[in-house]
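Just dropping this structure here.
Note that this complex is displayed minus one protein chain, with the remaining chains in position.
Now for chain A:
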Amino acid sequence: MNMQTTSRLTAAESALIDAYTGQLGELPGNGAVISARDRLVDDLKTNGLPTRRVEAWHYTDLKTLLRSVPMDAGTGSADAIEPLVAGAHVIGTRQGQIVGKPSVEGVVVGAFADMLREGTAAPGLSVIDRDDTIGKINGSFVRDGLVLEFPAGVTVEQPIEIQALHGAGQAHTRFPVSFGAGSKAVVIERHAQTGEGSAFVSSVSDISLEDGADVTWIVLQQQGADDTHLGQVRIRVGENAKLKLFVVNAGGKLVRQELRVDVAGEGAELSLRGVNLLGGDTHTDVTLVLGHNVPNTNSTEIFRNVVFDRARGVFQGMIKVALDAQKTDARMACNTLLMSDDAEFAAKPELEIFADDVQCGHGATVADIDDNHLYYLMARGIPRNHARAMLVNAFVAEIVEELEDEALVEALEGVISTWLAKHA
């Protein structure tokens, strides 16, 4: 299907390949890692970036949308920021590399750069499938990241905030995280631009939940107005494990956030939520591939999008139910508010079902704010602008409130209202 013959490379493609050649010898990695990287770059060279003819990238034609790639700024610096929730354990990367020696009590923290040098990272650099462009780019350029290992049975009370901060230039990070059996934690993966100028960022979080783990994982993307953010979260969920995955997109110029979830243990329970705040002249794509691969698992997915100005939003959500994944219960909803005449949204919620005794459904809506709701508020003396803002806020806040931790809910609501105040 995805036959592409690229005779000519685009400026961005050449820049990527040049960046790789320029960094040869500098990128950490043993022989196995280097040859894995070479293969990925070769693939990029032959196949190029995906176009709309590649089904998985139908609405995000990366070849056209990615005009240029900034030069690698190497080990540039970025200022630290306040954590989302006071008292959180803050660890992280600056411009794609660990600074100092991060630690969290009760958790084994390592550096991904060490895994690259030792070669243990090599198998993980392989792509998920041929459309895994984010995996290809990240695997080619990744220098560092944090490796977290939550021992079995451990409970980390305070949230852990991973701050992936950067200024202009390129930053490529990877976060392999394993939650041991019965462990419990809240992790915030936060991407933000703290400097100026345009950045090109890729990030892959490679997460596994062992049996009975109970994890809340929040991705908060606050990139700069000129940044390209290619994020991917790969998660394997074990038996009776509970996962709450929450994605907030509130920044970036060109964003693709992929969620690749493998429900691999019976009794697993997943709740996937997303809030996408889109404004300006930006393009944001959230793509979810959720595989229910064993019997008796359930999941709910709710994504709420608000699109202002000339922004374009994309949601692709695929639920796959394998042949023997009987008694799967999966429900997905994607609701969008188009707030401007120039805003666009495309949704592709897909079901791929091979088991007969399942309950699966998806719903998608696209609409403007309900006039009746607006009228109700205005009839009570609330000015139009204010009433609209209230309704938009309510539309997304509903999702945020599902996170039970009050401090967390408040912090995210703060992020949302700050964003809305700026764009609405």
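As a working rule, a residue touches a chain if its C-beta (ideal position, glycine included) is under 8 Å from a C-beta of that chain, and two chains touch if they have at least 3 such contacts; residues count from 1.
Just so we're on the same page, contacts and distances are computed from a predicted model.
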Listed names "ATP-binding cassette domain-containing protein", "Glutathione transport system permease protein GsiC", "Fe-S cluster assembly protein SufB" or "Glycine--tRNA ligase alpha subunit", with the criterion being the UniProt name of the chain not displayed: "Fe-S cluster assembly protein SufB"
Which residue of A:39, A:242, A:348 or A:373 touches the chain not shown here: A:348
From A:185, A:199, A:286 or A:358, residue that would touch the chain that is not displayed: A:358
Absent-chain interface as seen on chain A, which is shown: 1, 55, 58, 323-324, 326, 336, 338-368
